[in-house]
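Every protein chain but one is kept in place in this view of the complex.
Here the chain labels run A, B and C in written order, and each chain numbers its own residues starting at 1.
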Amino acid sequence: MIDVRIQSESFDSAALLAALELVGVGAIASFTGFVRSDDGVTAIELEHYPAMTEASLRAVATEAQSRWNLSGAVIVHRIGKMAVGEPVVFVAAASAHRAEALAACAFLIDRLKIDAPFWKKEYRGELAHWVEAKASDDARAADWD
Amino acid sequence: MIDVRIQSESFDSAALLAALELVGVGAIASFTGFVRSDDGVTAIELEHYPAMTEASLRAVATEAQSRWNLSGAVIVHRIGKMAVGEPVVFVAAASAHRAEALAACAFLIDRLKIDAPFWKKEYRGELAHWVEAKASDDARAADWD
Amino acid sequence: MPLQIVYFARVREAVGIDGEQVEVEACNNIADLIDRLAAQSELYAAAFSDRSKLRFALDQKMVRADAMLDDAKELAIFPPVTGG
Partner (left out) sequence: MPLQIVYFARVREAVGIDGEQVEVEACNNIADLIDRLAAQSELYAAAFSDRSKLRFALDQKMVRADAMLDDAKELAIFPPVTGG
């Protein structure tokens, strides 16, 4: 089972986790990322490439399924503007075994960060600026190659 | 925040995840383990060492907090008898950063597997037998040393 | 041969439009096209000044600047991605 969603509405990671549990397996690992208030950030805005985003997320999930024995892989990523504290991204992997679920979950978020066409703008009140890509994200993702 | 629970009642991992989100941070990683129906297993029973269990789980969570910058670490472990499909263990870590949350979550479950005084018995109908410890669990846990 | 270009994020703001259609040769690569666009105005020259900060997708597949345009329908030009 692969479930990929791109949405402007907020999501409930607890409900997403509960839904994946219905797939019925031995181990589920999940990751949720939230908007942080670093250096006075008040909100962020995520732009994406609509014609490409879903296919790229689906490719990341499919790659995870080909590497590990997964019964389910979920990616939910928001777009548009969101306030500090709101969830931005949720990924989860279900497998019979813990090592596979944990590895696949980390892979989903690490790979998404460098493969999926999203761009993040930070707002500090009225001031907006584009977030720079981090070399450390490239390095983490390269660890999976 | 460290939250450690040992309980015979089942738990709702989605609710546990939602509770940790209230701590308010950038990244949360979670892991849930369930009873699997391997080779005709119908139920498992977990024995523990009451005088030691909570302290040992607390020590694992405290060690995670000393290694990574965590705002929260949660461990919930069940004892007693439980049927296939029921949740057995939940661990989660909250941090400002994804790498720390993911690493701490994996550490919590890997270390718990070799440090906490639980013993698992598998039932196949009326037939019961004690589960043997896996060398691979020792190896995974040793990777954190 | 017509090629639809689409811009995103900082690049989109720098060139001031979401996209445009251009005529290209199949034998050209992306870097050739970027050079040609950069030469056409100060605005484009500025938008494409730091080539190390440009990333590309041809028909929705990430590619490098040396990828040939071939018969691609859409070229996306954008900064390194920052989702997640």
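Rule of thumb we're sticking to: a contact is a pair of C-beta atoms (placed from the backbone, for glycine too) under 8 Å apart; a residue touches a chain by one contact, two chains touch by 3 or more.
Every value quoted in this text rests on a predicted model; they were computed, and no experiment measured them.
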Check the whole complex and report which displayed chains the hidden chain contacts. B
Looking beyond the chains shown, say which of B:V4, B:V88 or B:A103 touches the absent one. B:V88
Option from B:L70, B:A92 or B:I109 whose C-beta touches the chain left out: B:I109
Hidden partner sits against chain B at residues 33, 46-49, 51-52, 55-56, 77, 88-89, 109, 112-121, 130-133, 137
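In the analysis below, only the chains that are shown with their structure count from here on.
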In whole angstrom, how far does the Cα centroid of chain A sit from the Cα centroid of chain B? 23
Centroid spacing, where centroids are CA-atom means, of chain A and chain C in whole angstrom: 26
Sites on chain C at which at least two other chains make contact: 84
Multi-chain contact residues (two or more partners), chain A: 33, 109
